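Of the protein chains in this complex, one is absent; all others appear in place.
Let's look at subunit A:
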């Protein structure tokens, strides 16, 4: 028996010796170094971008391709430990609260009956019930929808507050208690290394709602904010420092991400503001229509006692000229003394949202004029020199079909967003510098993706909607390949800050959008 064991041991040694062995195997460690950082317990904190959210939902394969999970995979080569994530239960992505679906399923690229591919929500009943509280803690503390101040808000994971919007269903799933804050749960894990990417939603929810919220700059009480408001930069600065301090307490280091421009995101850049493409004839007719509008306005103003010169000066803005080819759309703006009719043509920098009804833009005169037979009749009357009745004049003015506030970001809204973003980013880089933390300039990267793209081993990654490879089908969140690229940026920043040599991933190995029929 002894001999038998000896022979067995010998032959296993022999077989092991048969194995090909590289001179300097990565597998055995020692190829890469962690520098002054300790990656043994990495905790990621943030919003949807940290959670792996993509295609308008949080689903398993998206989570597996979250940038923190990709980072953790590379950290494993330099002493990184296990990285746990609060995985949802399926690849549909919707959430249930008490059996009722409260968030939508993910988008896939489906082909419609005419053979055209289009982003479509997957059908099917999701299985992730938020009431099934997972036992954590989890290394990935990314909570979709979280704003800067939510990370320190007690009760943000309390299921009782979900219906009223006071709590977040994604955090409910894994909060350590109803009253726990995200930052507390993260810090309680004593991270040896952390990432923090927060503040996007402090402007993004305002932007994706078309600016229907309020710019709360000057109001330092976030409890009074609505869901689509812009967070006051001082509030942001205060909570951000607090969060970094909490995470830094135990950590050897960390990496911060700044806030990208909304103008780099396909959600705002896909539908052009000049997609009103006209023939010469159509242009002439539309020009004629707005001349009529202008005339009606001037006449009405004079009738109401406005001096003729002033009435004409005001009315001139409505005599919009259209040309053959692409023209910018008409947009509704607040009624003011200088713009009493409350519409104007869009300016070059103003943006339309991906969610705008593009069919209506193409076929129902949304963004220009909704011509009815009645309106045409009045126009005909005007053309032959007739004077419209007040009713008829009203019909013409009502036919102006400007784009609603919720579907566009106008100059004022863009300025509010940019101001807050600039202030947040100044805070982020200041905090990074003060604490010796690595900083990823996500803003510069997304600009690069939007302007020419970034080449990789099988092409170029761009922010072009659906086909560019960087952004998923919700137009806001990256694809796995986009997340992999962000992970590489983090690795670059970490290596240069901490003297480590963590290798980067090949982004060509990561998928982009998912093609599938929706059912």
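Throughout what follows, a contact is a pair of C-beta atoms (placed from the backbone, for glycine too) under 8 Å apart; a residue touches a chain by one contact, two chains touch by 3 or more; residues count from 1.
The rule we apply is simple: contacts and distances are computed from a predicted model.
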For this session: Among "Beta-ketoacyl synthase N-terminal-like domain-containing protein", "Probable sugar-binding periplasmic protein", "Cytochrome c-type biogenesis protein" or "Transporter", find the name that the UniProt record gives to the complex chain excluded from display.
Result: "Transporter"
Exercise. Taking the entire complex into account, which one of A:279, A:347, A:383 or A:517 touches the absent chain?
Worked result: A:517
For this session: May I ask you to list the residues on subunit A that touch the chain which is not drawn?
Result: 14-15, 17-23, 25-27, 31-32, 60-61, 64, 74, 77, 91, 108-111, 115, 117, 122, 457-459, 481, 502-506, 508-512, 514-517
